[in-house]
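As you look at this complex, bear in mind that one protein chain is not there, while each of the others sits in place.
Up next, chain A:
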Amino acid sequence: MSKKSRSRGGGGAGAAAGDDHEDLARPPPLQAVLLADSFTLKFRPITLERPKVLLPLVHMPMIEYTLTWLESAGVDEAFVFCCAHSHQVKEYLEKSGWAEKAGAGSMAVTAVESHDAISAGDALRVIYERGVIHGDFILISGDTISNMSLKDALQEHMDRKKKDPLAVMTMIIKHSKPSILTHQTRLGNDEIVMAIDPETKELLYYEDRADNSHLYVTIDKDILTNNPSLQLHNDMEDCYIDICSPEVLSLFTDNFDYQHLRRHFVKGLLVDDIMGYKIYTHELRSGYAARIDNFRSYDTVSKDVIQRWTYPMVPDVISSGDCSESRLHRQGIYKASDVTLSHSAQIGANSVVGSGTRIGDHCKVLNSVIGEGCKIGKNVLINGSYIWDNVIIEDGCKVSNSLVCGGVHLKAGAIVEPGCVLSFNVEVGKNVGVPAHSKVSLLPQPSNEDSDEELEYADTNSGVTESPPFSSMRSNGDQATVPSEDESGTFEIGTCGVVGYIWTSGDTGILEEWRQSIAPIPKEKLEELQHAVSEDDGSEDESNNPTQPDKDDSSDIAVEDDDPFSKFEKEVEETFQRALGGGVNRDNLILEINGLRLAYSLQHADCAGAVFYSVMKSALVAAQSTNDTLLKTTAEALGKWKDLLRNYTKTVDEEMEILLKFEEMCQETTKEFSPLFSKILPFLYDTEVVSEDAIMRWAEEKEHADESDKVFVKQSEAFIQWLKEAEEEDDEEEE
């Protein structure tokens, strides 16, 4: 059918316009753009070695699922955009036969390669430049698993476009399954809030960041004016399958700053309202569609595949290339025909064992996928894990809820705790325990990871991070492994431990780790989340009283008004702490503090006070207990940082500021200094942080103050007296 349509579609555009029925019967060739690069770092460190789309999902590379689906959905021509590891993707396409299939009735697959694309936006700009897309096309990323029928959505899109040429995109969405406990989608991705017009299904609002900084969803009043009724959804999943008009490509080209499909393109269209273009949604009511965005969704989708929700994309129906067929047994157990399985080994429900794999005595495999050619010893427990091809697991190992890539070698007694990711060819030594949520790779962690929008480039990132010491590596056995720190700061552990680098978690931090890892969500988190739901709502209510908006506003402002200085002080202190830790050198520190000063629009003198405060605080922290040590550490700190302080004490005013600050500290925040005031003052004078002019002026000013304010002047009377005399002497000498 598709061949027929193509041959005729070329000929008679005029004829098609004449007859509606004919027109519907033979649409122009359907094209698809498949992004074989997710432009994120979520699957690191694995993606340093292999592109995400080629990672096996229940024995088959993800892209295989996507391409198979595209073909079954009636796509005539697919363009695979590859960027990172493009040669691997191309090689795969050739090897698997997709690239040659361009024959009749099947889908033609063309690889489009580009090496400087760093985002989906760049990819689409490249596609546009190639000029290969002629009509409406399907935009999908190579990590999407689906078996839905596109017919309805396509028809809807076409019909809508006929009526309204501004409807440029139809987004496929699906009802997601919010967990009653977490109110989280089970895919572990960011939660999406969208607003949809219930009648037209037009998308009015889209927000996909799960950061809790925005507790509220804010819908512009103009949207409400135009749409008296709208549906706010938190229960929808974005399938990341879009039916786009060719205008989408040109929009990306026109707006060269669009990078992210959702964050920039969709937001741009909705918020900036460029040319009035509209995005519509199509809710998927039957069929399956999900995108593998992170480890948790990898886990979830794998389970769905095993449980045959993705039929016909299931292990025993399509199997890639040469591997022998696997067969479905009872309880969702798939076993290849040539598996060597010990009689005492136990394979639990919903598990897959690949061909050529040998499993030893008394092993237990539960809810797990084991690849091809693996060797598993005796008494091994594998629970909820994904073991890829050619993995060797020796006797007595335990692997739970982890991802173990190809070629990994777990020596006897190794324990892999939940949430771990062991990348290719990593070795874990005897009786070594890999702590939960570790990521281990043979490649070092690249350094410049400041943005999550970056590429999966392995070759460009050769640097190694200065990651903070990571010391959760402990041996579980009797054999204590002392991690030897190498120059770069990451650990490489000898044969007794782990071969490979342990990656520290990036920006998201260990806190976010649970959300996206394979490991089940810990109990405390569940409770926390549940609490959050009920608590947050309560706390909102008093402040949000509609009848007293004025009062509330003013008090808010008031709080912010007096805040900046203390905030600034705090930030300076933090910056200083970092400097103490050795991360920042002195020049940069000054720069940073100056930056802060500008950001808070404060005076130079304020800086002096704040920096002085930080220095003294550091001395206090270092000293503890007795006055003697405190004096000593203070002297040390002042000596060390006098250059920094002097940088801020250029005028008498600023020096005064320091003295006043010191006084204030002694009275209020850090009373520990108060007995030492008179002893530290000379020191300040000696290090030339404070000049005698400043001290004299300070003393003069205080003369008229209250008795209580004069405590410190009195305390340092002797010193002031000495200064005065010295001054007189100076004067005399000059005379």
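As a working rule, contacts are C-beta pairs under 8 Å (C-beta built on N, C-alpha and C of every residue); 3 or more make two chains touch, one makes a residue touch a chain; residues count from 1.
Following the convention adopted for this analysis, contacts and distances are computed from a predicted model.
**Q** Which protein name, taken from UniProt, belongs to the chain you can't see among "Transmembrane channel-like protein", "ribose-phosphate diphosphokinase", "SPAG6 protein" or "Translation initiation factor eIF2B subunit gamma"?
**A** So, among "Transmembrane channel-like protein", "ribose-phosphate diphosphokinase", "SPAG6 protein" or "Translation initiation factor eIF2B subunit gamma", the name matching the hidden chain's UniProt entry is "Translation initiation factor eIF2B subunit gamma".
**Q** Hey, which of A:89, A:284 or A:519 is the one touching the hidden chain?
**A** That would be A:284, which touches the missing chain.
**Q** Touching the absent chain in the whole complex: find that residue among A:191, A:573 or A:653.
**A** Reading the full complex, the residue touching the unseen chain is A:191.
**Q** From the listed residues A:224, A:349, A:599 or A:726, report the one that touches the chain absent from this view.
**A** A:224
**Q** Give the residue, chosen from A:235, A:653 or A:692, that touches the chain omitted from the document.
**A** Among A:235, A:653 or A:692, only A:235 touches the chain that is not shown.
**Q** May I ask you to list the residues on chain A that touch the chain which is not drawn?
**A** 174-180, 183, 186, 191, 193, 195, 198, 212, 214-221, 224-225, 228-236, 284-286, 288, 300, 303-304, 307, 309, 532-538, 540-541, 544-547, 549
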